[in-house]
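Excluded from the complex is one protein chain; the other protein chains are retained at their positions.
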Amino acid sequence: MGFGAFFLLASLEGLVSAAVLALTAAGLSLVFGVMRVVNVAHGEFFMLGAVAAWFVTSLVPGPPALGFLAALAIAPCLVAGIAALADRLVLKRLNYDPDATIVATIGLLYIFQQAALSLYGPEARPVPAPFSIRVQLPWFGYSGYKLAVIAAAAVVLAALWLGLTRTRAGLVMRATQIDRETAAAFGIDTGRVYAGVFALGAGLAALAAVLVVPIQQAHYLMGHDPLLLSFITVIIGGLGSLRGTLVAALVIGLSDGIISVFFSPTLAKIIATLLVALVLVFRPQGLFGGART
Amino acid sequence: MASVILSARGLTRHFGGLKAVDGVDFDLAQGEIHALIGPNGAGKTTFVSLLSGRVPVQSGTIALDGTDITRMAAHARVRAGIAYTFQITSVYARLPVYDNVALAVQSRHRGDPAARTRAALERVGLADRGGQLAGTLSYGHQRLLEVAMGLALEPKVLILDEPTQGLAEGEIATFKALVRSVVPAATVLLIEHNMDVVMDLAHRITVLTFGQRLATGTPDEIRADPQVQQAYLGDTV
Partner (left out) sequence: MKTLALPLALPLALPLALLALLAAATLLLPPYHEGNLARIMLLATYAMGYNIAFGYTGLLSLGHALFFGAGMYAAGMAAEYGGVPAAPGLALGLLGGGAMALAVGLLALRTSGVSFLIVTMMFAQAGYLTILYNTDVTRGEEGIVLAAALRRIAGFDLAQDDTRYLAAFAIFAVGLIAQALLVRSRFGRVMVAMRENEERSRMLGYSPYRVKLIALVISGLYAGVAGAAYALLFGYMGAGFAAIQNSIAPLLWVLLGGAGTVLGPFLGTAAMFYLTDLAASLTTATLLVTGVALLLLVLFAPKGILGTIRDRWAPWLP
């Protein structure tokens, strides 16, 4: 297989990473943007989605596609529910104070990890893909499921975009993001908006995890990398800008995929983390963001 | 004519499309009480923020005692002799009154701040409240604390941003006496909306409208100026 083909393979792998990252980061972007909350436990919502998917698929009998569809429907809702609960019980009581929420979400991180460790165990377990079609390209065969993941993510993100820009709920969210007090003065129940946004953010991360779990395995520590990567994505893309997040996810996912194939993945991560630190220092608004943190 | 302690030339600051301060020339004479008046949104607070360094200058120059301080950072300007008291009171709410003033004294002098801190507190009449948390003071007393901190810095120029806002009549009288005691050793520039205070205290007045300097003169001159009357004082003088 020539270099060009290798590059295409790497790019496809990168697109899959980008798709999953885009969903996860979109969730974080919403929470960060609307609530101004740093949710250090965001990666754990991702992990809980994967673990929940494993439970659902192992409980649902029949062809893997059935179990997978059930997981796709159930897992994000379950995780969203957990998030809404966390918001109500913890974050709301802290009045979303920046320092306090960071510490509180760190606490939640440990609790979720422990829950997964105790209920699911320390092993990494695979989830069977709903279908195993191979798409035959001229140079190599590629997993049809992976292509489906890319498509699914695109559809969900498009729906999210439309939801935010065209529906009333989306308008309410954006209004609360721009000015919480004014929104409240207009009769918007900001408490419910916050709970909803937090749940939506968690749900998106969980959805991304369900999509990726047939490719990767479900493991109780798997939230760590998505957390860092989605933070990197949101910051480079610019806070409060969904479009920026999506573009950044594409760039980071692709370059991570490509660099990982040709160079060491560790080196790629080192460069990425240093890059985001420098972006925050010298161009805090990221690529597209307008408002300052 | 007294020497000029603080001067600005062509000072300009825009915020997006808004010309907050637009090419202002200004001279502050040493030892005077100079009032800055103008309608809301005229650019007064922005102007003094440029002078004190809280907001960076876009074009123009500022000189303190002959030295160009245009690019100097805010904290350095404080050390050079400009003190600023906030329009919205900004003290250390969770620290005692004593600590608030001691931090100002400490900025100016080495060694034990105790004696100078007590002196500053006595000067504004807060000596018996040294141990009280600043956040629990009444509004008027917090304003006095701000002034005490400003005085403790022993500045060349003391900039007061709407200092009498929210003060009761008696408190205003105390305040006026305090300001008079500061000059001529130091110089006072104050933004004020209370015309009685302005006319009573100020040696000279500058009027700002729409980011530009409309007029400068003694209280009588300003009162008589028809442009000022039209722009600001209306016809009740």
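For reference, chains read A and B in written order, and residue numbers begin at 1 within each chain.
Note that in this section a residue touches a chain if its C-beta (ideal position, glycine included) is under 8 Å from a C-beta of that chain, and two chains touch if they have at least 3 such contacts.
Keep in mind the model is a prediction, meaning the values are calculated, not measured.
J.: Of the listed residues A:P63, A:G81 or A:G107, which contacts the missing chain in the full complex?
T.: The single option touching the absent chain is A:G107.
J.: What chain B residues would touch the chain not displayed?
T.: Touching the chain left out of view, chain B contributes residues 52, 54, 73-76, 78-79, 83-84, 86, 90-96, 98-99, 102-104, 106-108, 113-114, 130-131, 149, 153.
J.: Contact with the hidden chain only, please: which chain A residues?
T.: The missing chain touches chain A at positions 36, 38, 90, 93-94, 98-100, 102-104, 106-115, 117-118, 224, 228, 231-232, 235, 264, 266-267, 269-270, 273-274, 276-278, 280-282, 284, 293.
To be clear about the criterion, only the chains that are shown with their structure count from here on.
J.: CA centre of chain A versus CA centre of chain B: separation in Å?
T.: Chain centroid spacing, chain A to chain B, equals 51 Å.
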